[in-house]
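Showing chain A:
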Amino acid sequence: MTIQEIYDLLKIHFNDDIKEITDISNGDSFITVNPANIFDILQFCRDYETLDFDYLTLISGMDSGENLGVVYHLYSMKFKHSIVIKAFVPKESPNIQSVVYLWRAADWHEREAFDLIGVVFDGHPNLIRILCPYDWEGHPLRKDYVTPQEYHGMKVPY
Partner candidate 1 sequence: MENHQFLFNFISEYTGDILAGVLIAIIPLALLLVYALVAIYGELKIASFIQLKLGPMRTGKWGLLQPVAEVFKLLQKEDITPDGADKPLFNLAPFIIFLGCYAALSVLPLSSHFAPSGLNIGLFFIIAISSLAVLGIVMGGWASNNKYSLIGAMRSVSQIISYEIPAAMCILGVASMAHSLDMNVISAQQQGGFWNWYVLGGPAGISKIWLIPFTVVMFIVYFVTSLAETNRTPFDVPEGESELVAGYHTEYSGMKFAFFYLAEYGNMFVVSAIMTVIFFGGWSSPFGDFLNSPIWQIFWFIAKSMFFVGLQIWLRWTLPRTRVDQLMYLCWKILLPLSMVCFLAMALGGMLY
Partner candidate 2 sequence: MGLLNALDNPINADGIILGKVEDLFNWGRAKSNWFLQFGLACCAIEFMAVNASHFDLMRFGNIPRSSPRQADYIVISGTVTLKMAERIKILFEQIPEPRYAISMGSCANSGGPYWQHGYNVLKGIDRVIPIDVYIPGCPPRPEAFEQAVLKLQEKISMEEIFKKRERVAQEDKMLESMLKAEENNFIENVNKHI
């Protein structure tokens, strides 16, 4: 199914939560979604028989200026089609529901998004840092991030 048909299907089921579809000529077009009930939308994508997105390719966090974006790339083994779903979360309260209980692959992706971007995933079993040291302050991939001068007695900048 092309992304336009999927968009229409989703529009029917979650009419106002699906915001809009922006198609990109030289890349993949994506569907922007209201982050409030991201869990139901993704569960629908996984369980609906004509969509059947059983393979979560990627969850990536993004710092697009004023608010944080969370991008879900889904793929279906059976129908061999893929979809990109975006949800924008305000910087002050970057909470979004976790999808660990839909796909076990989401566990580490979400921990990395929390670690590097600072998006808090509610309902995640153990949301701690995964790549940076556990006592690291700040979220490095934010646009306004300043590298600390010193860590455990070692000078960080060159």
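Everything that follows uses one rule, which is that contacts are C-beta pairs under 8 Å (C-beta built on N, C-alpha and C of every residue); 3 or more make two chains touch, one makes a residue touch a chain; residues count from 1.
Basis for inclusion: all candidates are chains of the complex that A comes from, given by their letters.
What you see is a predicted model, and the numbers here were worked out from it, not measured in a lab.
Looking at the complex, which candidate is in contact with chain A: 1 or 2?
2
Along chain A, where are the residues that touch candidate 2 in the complex?
So the residues of chain A touching candidate 2 come out as 131-133, 136, 140, 145, 147-148, 151-152, 154-158.
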